[in-house]
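The other protein chains are all here in position, but one chain of the complex has been omitted.
We call the chains A, B and C, going by the order they appear; numbering starts again at 1 in every chain.
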Amino acid sequence: MLDCMIKVAINGYGTIGKRVADAVAVQKDMKVIGVSKTRPNAEAFVAKQRGYPLYIADLSKKSAFEKAGLSVVGSVEDMCKAADVIVDATPGDVGATNKPLYEKLGKKALWQGGEEHEIAGFSFNSSCNYKSAIGRQFVRVVSCNTTGLCRVIHEIDKEYGVSHVHAVMVRRGSDPGEIKKGPIDAVVLDPVGVPSHHGPDVQTVLPHISITTMAMIVPTTMMHMHAIQISTKKPVNRDRVIDLIKNHPRLGLIKKTLGIKSTAELKEFAMDLGRQRSDLWENCIFEESIYANKNELCFFQAIHQEADVVVENIDAIRAMMGSEKDEVKSIAATNAALGFTTIQNNH
Amino acid sequence: MLDCMIKVAINGYGTIGKRVADAVAVQKDMKVIGVSKTRPNAEAFVAKQRGYPLYIADLSKKSAFEKAGLSVVGSVEDMCKAADVIVDATPGDVGATNKPLYEKLGKKALWQGGEEHEIAGFSFNSSCNYKSAIGRQFVRVVSCNTTGLCRVIHEIDKEYGVSHVHAVMVRRGSDPGEIKKGPIDAVVLDPVGVPSHHGPDVQTVLPHISITTMAMIVPTTMMHMHAIQISTKKPVNRDRVIDLIKNHPRLGLIKKTLGIKSTAELKEFAMDLGRQRSDLWENCIFEESIYANKNELCFFQAIHQEADVVVENIDAIRAMMGSEKDEVKSIAATNAALGFTTIQNNH
Amino acid sequence: MLDCMIKVAINGYGTIGKRVADAVAVQKDMKVIGVSKTRPNAEAFVAKQRGYPLYIADLSKKSAFEKAGLSVVGSVEDMCKAADVIVDATPGDVGATNKPLYEKLGKKALWQGGEEHEIAGFSFNSSCNYKSAIGRQFVRVVSCNTTGLCRVIHEIDKEYGVSHVHAVMVRRGSDPGEIKKGPIDAVVLDPVGVPSHHGPDVQTVLPHISITTMAMIVPTTMMHMHAIQISTKKPVNRDRVIDLIKNHPRLGLIKKTLGIKSTAELKEFAMDLGRQRSDLWENCIFEESIYANKNELCFFQAIHQEADVVVENIDAIRAMMGSEKDEVKSIAATNAALGFTTIQNNH
Partner (left out) sequence: MLDCMIKVAINGYGTIGKRVADAVAVQKDMKVIGVSKTRPNAEAFVAKQRGYPLYIADLSKKSAFEKAGLSVVGSVEDMCKAADVIVDATPGDVGATNKPLYEKLGKKALWQGGEEHEIAGFSFNSSCNYKSAIGRQFVRVVSCNTTGLCRVIHEIDKEYGVSHVHAVMVRRGSDPGEIKKGPIDAVVLDPVGVPSHHGPDVQTVLPHISITTMAMIVPTTMMHMHAIQISTKKPVNRDRVIDLIKNHPRLGLIKKTLGIKSTAELKEFAMDLGRQRSDLWENCIFEESIYANKNELCFFQAIHQEADVVVENIDAIRAMMGSEKDEVKSIAATNAALGFTTIQNNH
């Protein structure tokens, strides 16, 4: 391990944090110098197994951790001091409360999409605005849904010009490991109002895109599903769209040959391929669903809510540190370290 | 009971058939002369409790029915002979096989949307094309999703002119009483291809409407949810749209005051109101979701897959029999007999 | 409406409260003098539709209710003053906080099983200990699961003597109208520890019964399922057990003839029978599952978590008021007013 490695702290070792930690750990130019937990639960044992130094928010709970067989290195502030950059993966409303600490210590920090754009004043997507993130102290990586939308809309916009997007997000009710959240048997409008926040959120990254989004929640734990209609300025060619997807490092094409037509089969395939945690870091666009008719393009894409932002976090770190100025190279480095080639290369 | 009453037979006493039977039974101008079952199960006991004469497809099973305490009046052919019109509510692929019997007996018959348009050569919706059904021998009442789409699209088209519709249907995986069908934890594209059959199916009723539909199945038993975007020829006024909904006999407005934002809460409300089987015969359009921006109109509507076609069947019977020439009067009669006022009148 | 009618207030008009209100309303010897709500939501409109005077906990919210078109009669304290007895159907932890009010006003009150036994010092079940409730100021009606267990264990105990009960409760995750609670895809041990609280809770009604219970939660909204094994002192005769069930006014036998093998089909049958809210007030014991082998009796029973305690509340009111000293007569009166005969009488 070289001194020149970027020292990354993960504040909040949960669904996203544990994945970012593992992704950092395999990069050649960065290392995990610590992760934080609030309670000594199963994930804390996972951190121990992976060898990540464990820090805790409230040092008065140190004995509770140690009683459970978990060594505690120090406080979250200790961890932040030792880091070059902090990935804040704490729950939705908590992240904002950590900003004063990062400011006090003069540390770079990046938040997840559960926080408002204003927390960092800059919302990030590797394919859309990497260069604008270079050298920034604070960055917000947009949410899983917004990340999935930005990637594909930007690509279509570059080729055909986007007049308007109508996107319907059918969201999973909880992550697979959560047991308290529902619904069990309902479709919940979330929000009832139109447009949902996703449209404006896309515009924090791609301000010129006209987009109306509608969102609901359904009783599944596996991936979000987007039904997307894009009105384009130039007529769309279906084969060309397929090529754009194939050539994009974060857009995956689920070929018709696979016979996959659901999120469940898709996760099973990722699992069978041996991907860590069955993660799908790419947009999963169903080849058979791609419909191009004059200036209208429709398709379905599945978005793995636990995974797609993980790779964006890695790129954001590099941009903020200024160690890599070219997004193409950063994306390639991130992907290579994870052994990640988009899913169409596996069949 | 008068001789001039329309004698209706229900071939297939299941999810739709049992509801149509009960709806026929309360109309002043028609009566149930028989229902058919293939097996002596719980629904057969319900038919007995309601006093509907029970007929069976295969008379060799008569003793099995009688052993269970269920009297059998005769065969399905016997039932059809005694009827003026047969409502075929048999499962999807079975309905077509019954057509030769109806033809042989020279009886009027109507099928459900699980059958192809070609079976009757005419696809029906009370609000859209009632008059064209007058006197026909064969009619197909379109499916629950298509019925819900036709009602609202036709109303908007009359007022603003429809340029194009983009509708995403999030469908329930099974009816509440089904236990074999899934999915349990997946979003299933059904079909993967775009457009789904719903768009062309709308065109069997409204041929001039341009529409792209996308459909998926989710793990819920309660209602379909439609996310609809309509591009209009004239600019849309939100208040006017709300008035159109309020004034339509089969469009229901779920006012924001109710605090309802899901299919589950909606069914609970219908149950609490004392509606039979908690049925929602109307489109349930969420007031808060209605979004009008220049020539774009978006909204969510929930469609009760077991119920919305029931009232259409009743109207179709009247049209086919020629006993009522005016759809406004038929719809009013159907609704009144069921004690049905659209849901906004209950709050 | 006679002056001698028992004046009942329902504090908490939710899942249980709305059902108790409707059950009170149809009894010949009692009437609903008011129901309380905290927020002007869909259920408040249902109360209005039913004609129940509406009271609210916090009078400062009166304008919010009236703005929504809901008349408010007064405060919860006003309502209690006007009542002979208050049915407290507020959520689990809230009920206990209302006790001082009932004590101050010197009113009789009964709570649901979400409260501790100690709140009333007496836990009630119509079939087990009605007479001990006569004249009491405070009574707790035990929970849905405990009610279902007490009814059947007491009946078997009277006939055969119970040595030990092993009961496994597979509980629904949320009620049908709830949308926030899960799990979506998990079996949750609740509690992990053995025995669950249900065993000791049965003993608040039947102190001498030896019982070990285990409980879990699964992703369904429809009914709890109990897998019960009873070790008896005398050998068990299966036909006699079936007769005991048939002759008990709150034990229902799901005959094999119906072909019903799930909670979903059972609720569908109750709905088809025209029961209000598809409620199943009786234990639903599956005939085919009844297994008797020497001193071992096993069976499955489904318990409708929203309904089975409703009829117990009605009986408890009569016992507390002392207006009926005989449980057989009270149970018969309650059942008759609801048009309730146990389900085996419908097939």
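One rule holds for everything that comes next: a residue touches a chain if its C-beta (ideal position, glycine included) is under 8 Å from a C-beta of that chain, and two chains touch if they have at least 3 such contacts.
Just so it is clear, the model here is predicted, and its values are computed rather than measured.
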Omitted-chain contact residue, chosen from C:L59, C:I134 or C:M216: C:M216
Residue, one of A:F269, A:F286 or A:F299, that touches the chain absent here: A:F269
Hidden partner chain, touching residue among A:I260, A:A292 or A:L338: A:I260
Option touching the unshown chain, where C:T90, C:Q112, C:T263 or C:Q305 are the choices: C:T263
Hidden partner interface residues of chain C, rising order: 166, 168, 170, 183, 185-195, 212, 214, 216, 218-223, 225, 227, 229, 256, 261-265, 286, 288-291, 293, 296, 298-300, 302
Hidden partner chain, residues of chain B it touches: 173-174, 176, 178-186, 188, 219-221
Touching residues on chain A - with respect to the absent chain: 18, 39-43, 45-46, 49, 68-69, 176-179, 184-185, 221-222, 257-262, 264-265, 267-269, 271-274, 276-278, 346-347
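Just so we're on the same page, only the chains that are shown with their structure count from here on.
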Type of chain B:chain C copy interface by residue overlap (half), same or different: same
Gap in Å, rounded to a whole number, between the CA centres of chain C and chain A: 47
Euclidean distance of C-alpha centroids - chain A vs chain B, Å: 42
Overlap residues in chain C, where contacts from two or more other chains coincide: 176, 178-179, 184-185, 221
